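Provided herewith is a single structure, encoded as structure tokens, for subsequent inquiry.
With one protein chain withheld, the remaining protein chains of the complex are depicted in position.
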Amino acid sequence: MRGELSPGAKVAIYGLMSVLLIPFVFPTWWMITSSVKPISDIFAFPPDLIPRRVDFSTYAKVFELQPFARQYWNSAYIAAVVTAGTMLFSSMAGYAFARIRFPFANALFMVVLLGLLIPSEVTIVPLFQMFLAWDMINTHWPLILVPIFGAPSVFATFVMRQFFIALPAELEEAARVDGLGRFKIFWTIALPLARPALAAVGIFTFLHSWNLYLEPIVFLSSPEMFTLPQALTQYTDAYGGAMWNIQLAAATLTAVPVLIVFIIAQKQFVEGLAHTGLKG
Amino acid sequence: MSTVAANGTPAKERKVARKRPFWTMERRDSLAGYLFIAPQLAGIITFVLIPLGLVFWYSMHEWNVLGARFNYVGSRNYEQLLSDPALLEVLGATGIFSAGLVVFNLSLALLLAVLLDQKLKGITVYRTLFFSPVVVSLVAWTIVWRFLLQNNGGINSILLLTGVEGPNWLRNPTTAMISVIVVQVFKNVGLNMVLFLAALQGVPRELYEAARVDGAPRFKQFRRITLPMISPTILLTSIITIVGSLQVFAQIAVLTQGGPGMSTTVLVYYLYQQAFQFHRFGYGSTLSILLFVIVAVLTFVQWQMRRRLVFYER
Partner (left out) sequence: MASVTLSKLRKSYGRMDVIHGVDVEIADGEFVVLVGPSGCGKSTLLRMIAGLESITGGEVLIGDRVVNDLEPKDRDIAMVFQNYALYPHMTVAANMGFSLEHRGTPKAEIAKRVKWAAEILGLDEMLERYPRQLSGGQRQRVAMGRAIVRDPQVFLFDEPLSNLDAKLRVVMRGEIKSLHQRLKTTTVYVTHDQVEAMTMADKIVVLNGGRVEQIGAPLELYDRPANKFVAGFIGSPAMNFIPGQITASGFAADGALLPLPEAAHDLPPRPMLYGIRPEHFALTSEGLAATVELVEPMGSETQVTMRLGGTPVIGAFRERVRAEPGETIRVRPEIASVHLFDSDSGKRAN
């Protein structure tokens, strides 16, 4: 419907979009500004869109009350390992299902797709028992193994398969004539060409791991093992009430780095996600 | 140069029977295929299929960790499920939450995508901003909204400036449910928006040009061309969104803890409470089975609807 718009229509669209933008942008703004307000100003009326007084001491408290740096590291390295692992194993499986003919390939693909029907919430009870039996409770193993190999990776495999199906077969045949075996074809031809799909899978996987909440609170029990989402909710006073400014400061520290990366690379982010096998 | 006629005999008579090596090209390739899928397949078996089997097994047991009891009770957990007075409330909350989420999410995503599909200056900035909550940490986002939705929080302050006294959002069953839905939609609508935008941009321009030559007004173009052409994406996003809505946990845990009362206790949250707060693993497993059945049935039904609703498939 990309016809020419009249000036009036343009103004109307800009206006509508700007109003719609408020609930998307204001919370982030409010989080950042409130995190540097002294506690007495946090619920001030009328509300201050720009802080009257700035107090950075809340940020120090974030690190005093919990091993926040450690928790930050936990989240970051878990997300990194999960992302790298998922990208590797999902692209391998997606490649094989798309490009290699082997007996029972379709049946096995159906088995893998079952993972889409069985989100990890369904299996959380037995997973807890399994990791208990393996002595892995209060370790990071469940948060690494289940996303890389379990249900969350199926979506990644599916996206990669869709991408590889569309890759011209002649490229691989040329590579075979040029002397490459299957693994080298995958590594030097297919994978470099799959960069857009890999980027999308990487972003999804990272965000999924970064946002995990149910699994950490089920599997982890000591603060130095916690991940960020879990840690954020722990800034409460003796009565269980939220210590708002500290919580918001910790939330800001959690959210802002990813936001900055996103704004720098927004084109790759948005278009990468849009141009995967998801287009339908 | 030796020429062989079509039905002639080959120039050299040779023994055709040779010993074929065991590792033929096909076999080597099949082996490669199995090796490539092995990690994923092993993972699915270990972390999805075996646990699913165990869930069935557990669901037939009374199992209280504190009491260290693990007794086979057959279908008793299922009978309990049917007579659980909370179940109707939980299913009701789940249904309202999922339906509200899908309707609000898809319509907002489509509206935003149509707006962003216009040729206007600075449209990428808008696109970036609408998408930005997707990358904000889920719990951080929820914490901010919880802060905003406090009785004396940002939203009610702003309402008060305009002379309206806002409700205590998270303490009233109706507004709590609305809050949970809205917070989740603003967080993730960017994903569907981007998918819709890609679909809209994939509609061939000629179709609109033809429709304009035929004299179809804009809204009619949207209904008769745009919607049918992007229907595969609508179906896909609705499946993803519905299944995703059934897995929403963090938002509820942080915003309302299922309250007030049980008004926002969706199935996953109830499952978590039963299994990990009340340590009733057997009954928790039964609830898991219920969740699995709901996800499976919804996916199947939507997949079946594809034939009737999707006008156009690539």
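As written, the chains take the letters A and B, and residue 1 is the first residue of each chain.
Just so it is clear, contacts are C-beta pairs under 8 Å (C-beta built on N, C-alpha and C of every residue); 3 or more make two chains touch, one makes a residue touch a chain.
Predicted model only: the values in this text are computed from it and were never measured.
Shown as candidates are B:P21, B:G163 or B:P217; the residue that touches the absent chain is B:P21. Residue A:I189 is the one among A:A79, A:M130, A:I189 or A:L214 that touches the chain missing from this view.
For chain B, the list of residues touching the undisplayed chain reads 1-6, 8-12, 14, 16, 18, 20-21, 24-26. The set of chain A residues touching the chain not shown comprises 168, 170-171, 173-181, 184, 189, 192-193.
Please note the rule applied: only the chains that are shown with their structure count from here on.
Here the CA centre of chain A is 14 Å from the CA centre of chain B.
Against chain B, the residues of chain A that register as touching in their complex are 1-3, 5, 10, 13-14, 16-17, 20-21, 23-25, 27-28, 30-31, 34, 43, 45-47, 89-90, 92-93, 95-97, 100-103, 105, 108, 111-112, 114-130, 145-146, 148-151, 153-154, 157, 181-183, 186, 207, 210-211, 213-214, 217-218, 228-230, 232-233, 242, 244, 247-248, 251-252, 254-255, 258-259, 261-263, 266-267, 269-270, 273-275, 278-280. Residues of chain B that touch chain A in their complex: 26, 28-30, 32-34, 36-37, 39-52, 54-55, 58, 111-112, 114-120, 124, 126-141, 143-148, 150, 152-154, 157-158, 160-161, 182, 186, 190-191, 194-195, 197-200, 202, 205, 208, 212, 218, 221-222, 226, 230, 232-233, 235-236, 243, 246-247, 249-250, 253-254, 268, 271-272, 275-276, 281, 284-285, 288-289, 291-292, 295-296, 299, 314.
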